[in-house]
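Not every chain is included here, but those present sit where they belong.
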Amino acid sequence: MDNKTEQESYKLVSREYQRQDTQIAIKENIIDSNQFHVIAGPCAVESKEQILETAWAVKEAGATFLRGGAFKPRSSPYSFQGLGEEGLKYLAEAREETGLPVVTEVMDVRDVELVAFYADIIQVGARNMQNFFLLKEISQLGKPVILKRGQCATLKEWLMAAEYLLYGGNPNVILCERGIRTFENYTRNTLDLSAVPALKDLTHLPVFVDPSHGTGKRELVAPMAKAAMAAGADGLIIEVHPNPEKACSDGRQSLNPKDFALLMQDLRRLAQVMAREMVQKE
Amino acid sequence: MDNKTEQESYKLVSREYQRQDTQIAIKENIIDSNQFHVIAGPCAVESKEQILETAWAVKEAGATFLRGGAFKPRSSPYSFQGLGEEGLKYLAEAREETGLPVVTEVMDVRDVELVAFYADIIQVGARNMQNFFLLKEISQLGKPVILKRGQCATLKEWLMAAEYLLYGGNPNVILCERGIRTFENYTRNTLDLSAVPALKDLTHLPVFVDPSHGTGKRELVAPMAKAAMAAGADGLIIEVHPNPEKACSDGRQSLNPKDFALLMQDLRRLAQVMAREMVQKE
């Protein structure tokens, strides 16, 4: 890291370069600083039934996007590694049925085209925030990208990673705070909500928050989701599972559909005070 | 730190021990989970005029307590070290005039009686969270205490520190999250708002948040203050200075009276959604 270079290390993502907020249109949804979007769904796609059931539940509660992982980057080789392309197909079916656009993660440069074929928004996970080859590949696509913050990435490093995407030609980038690693181990990560207003000053890109990974405990998800909105976030990613106790991964941090629906009600009331529009799909 | 002992290391502060929220009455104010209180004022008492001017301004905006430091624990011996007892007297005068109860920090066991004589709430700062001799001394008083989280204290260590106060006989303890030290240096500290709902589960004590120290940048104070309320905090401590650019310490994170008044308006609207009462003094 060469300090001199670093000081001029991002440009296209900065507020100085572009004053007005970036707007990203995905079907009828506009991601910007007026609307507030909630992306919900299970950590991993486990079966057709599971993803369909979840899709209908989160749509009914007011989510505007469906999330689900087909390729799972697990710390241990002995953990469930995802359904792969089969999972992507189930996601596409759930989109057909419910009309919800889908968000899913790509981890391998060789899968970028495949994932882009199925996904409406491509997610780059925390572990790949500085996988520059992956970023370069994705930057060639026009498809919207959610770029999650690396577990130990500074705001500056995160913005430089986003710069790879814009520099490569893709302006449709959404940043997503998902917690950083600190000494505190009561929570899985420490959700750094101050990143939200800080990024709003530094960049014109939309900023989302993932309180599920950010806390790792379902009982903390609702308060932190509300706090994220109050801090100025443009949207949320929330893990919802029809039966969290039986989830293949991350069950401890997933909401069940009922608790998710209650949270959405609270968010809708909060949105009024925060001058945010939350669209309810039919 | 002996793990076996640690597992039984706090009791009186836990939710298991006492289900209902602790209520702390200070003059006509009740600190609990119904009312929402804002403690405001300068980092350091600098002069009689400065503290009086600030007191009137924050009262008018809706603050219910006045804060100000008389003894300043500065990292370098060459920095301004506070006015000492003279500062305490100015605080008392400001209370006489405005009716606002005052909050000020004690750092030396030998000053506990002196500070308790002037203060309505005694503050224990982050650096003294594990100054167990100071905690023991303060535990002898019935006077309410704000116990700030240490810069690298886990929730458990914080609760054990609070246990010293209750164990010594003082049940009137308010916890205050003020940011933890992490690798991120865009902000002065990383404000750990997930500590708020986590503590609400673990303990019956009121939980406040200090977004001024928590971020170190005034432009982040208002969004994080709102986020704190949305996360379930029972109150805030906010640094306000009539002229932040000329402050003897921490000017970079202080709001001016006008911005503070705007924030208070936002908080009042948010309080309605969060079912919180914000009393306006006459």
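The letters A and B name the chains in turn, as written, and every chain counts its residues from 1.
By our rule, a contact is a pair of C-beta atoms (placed from the backbone, for glycine too) under 8 Å apart; a residue touches a chain by one contact, two chains touch by 3 or more.
Here the structure is a predicted model, which is why all the values come from computation and not from measurement.
Total copies of the shared sequence across the full complex, per this structure file: 4, with 2 shown.
By our rule, only the chains that are shown with their structure count from here on.
Between the CA-based centres of subunit A and subunit B the separation comes to 34 Å, rounded to the whole angstrom.
Interface residues of subunit A, counted against subunit B in their complex, comprise 152, 154-156, 180, 182-187, 190-194, 196-198, 201, 214-215, 217, 219-220, 223-224, 226-232, 269-270, 272-273.
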